[in-house]
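Yeah, one chain of the complex is gone here, protein chain that is, but the others are all in their spots.
And then subunit A:
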Amino acid sequence: MAAPRIAVHKLASCDGCQLALLNLGEDLLALAEAVEIRHFVEAGWVDEEAEVDIALVEGAVSTPHDAERIRAVRARSRLLVAVGACATAGGVQALRNEGDLDAWLGRVYPHPEWVEAAPRCEPLSAHVPVDLELPGCPVSGAQVVAALASLLRGAAPAPARDAVCMACKRAGHVCTLVAGGAPCMGPVTVTGCGAVCPGQGRDCYGCYGPAAQANTPALMRRFRALGLDAEAVARRFAGIQAGAEVFAKARYQALHDATLNRERLERRATAREEREGQG
């Protein structure tokens, strides 16, 4: 049997998920012997047009050119794997979807008209069918190798669904939310990182995206009870995984609460002024 052909592509991203491969050490050399790497620009293989069995794609679609590229990659790949938060949810740069792109470009570039950008920064799935999504920021080498191993044996890897809390409890970390009083995102964030933040004694900030059945309203009430104002609660959901739908909804809810709260305070202030004016 011929060695399976692999391609690694990169769109808008920090290159961090490709490090899942470049940081494999000796295993990278072993992997390169077990498969036929056809395209992996950062590592030195260049053949953008190669037909492959598995394409690993890092990065979000954020320019018209990249939208064309991902369609071409899809057409030449038997299986397409979205690797990392940028490819699965747009990544941290999806935060720009909520702003005025022209104004934002104008804030960073003196000549925004020289810069090509699509109106929105989107995950691969907004443009093409995706066979498997690995959602972390960054994904780990173990995740990518395990996914490749399953796919190469013709099996579909089971995606993680549990919350970080499960991994955190198994590791025996002290709960940063209950015991530490920190606004930990662990209860609503999918596992895969190995509860790395609580392991460092700090609150999870949601970089792996939403867990299945994430109870965001309950966690948001808890954050308010910890003393976070509505804007600060909204910012907890406006991080690396801002583009993930569950987190986006939670953010809008928090901002809506903030607006209602502000309006209520304003009405109260107006009423008080009127009373004092009459008095």
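Convention: a residue touches a chain if its C-beta (ideal position, glycine included) is under 8 Å from a C-beta of that chain, and two chains touch if they have at least 3 such contacts; residues count from 1.
As a working rule, contacts and distances are computed from a predicted model.
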{"item": "Name per UniProt, for the chain absent here [options: \"Extracellular solute-binding protein\", \"Sugar ABC transporter permease\", \"Coenzyme F420-reducing hydrogenase alpha subunit\" or \"Aldehyde:ferredoxin oxidoreductase, tungsten-containing\"]", "value": "\"Coenzyme F420-reducing hydrogenase alpha subunit\""}
{"item": "Touch with the omitted chain, as defined above, among A:V130, A:C193 or A:V233", "value": "A:C193"}
{"item": "Which of A:A2, A:L29 or A:A179 contacts the chain that the document leaves out", "value": "A:L29"}
{"item": "Contact with the hidden chain (one of A:L95, A:M166, A:L226 or A:A258)", "value": "A:L95"}
{"item": "Residue of A:A3, A:V46, A:V178 or A:L260 in touch with the missing chain, whole complex considered", "value": "A:V46"}
{"item": "Contact set of subunit A toward the excluded chain (per top definition)", "value": "10-20, 22-23, 25-26, 28-29, 32-33, 37, 41-48, 62-63, 65-66, 91-93, 95-96, 99, 104-105, 107-111, 114-117, 137-138, 140, 193, 196-197, 199-202, 205, 207, 232, 235, 239-240"}
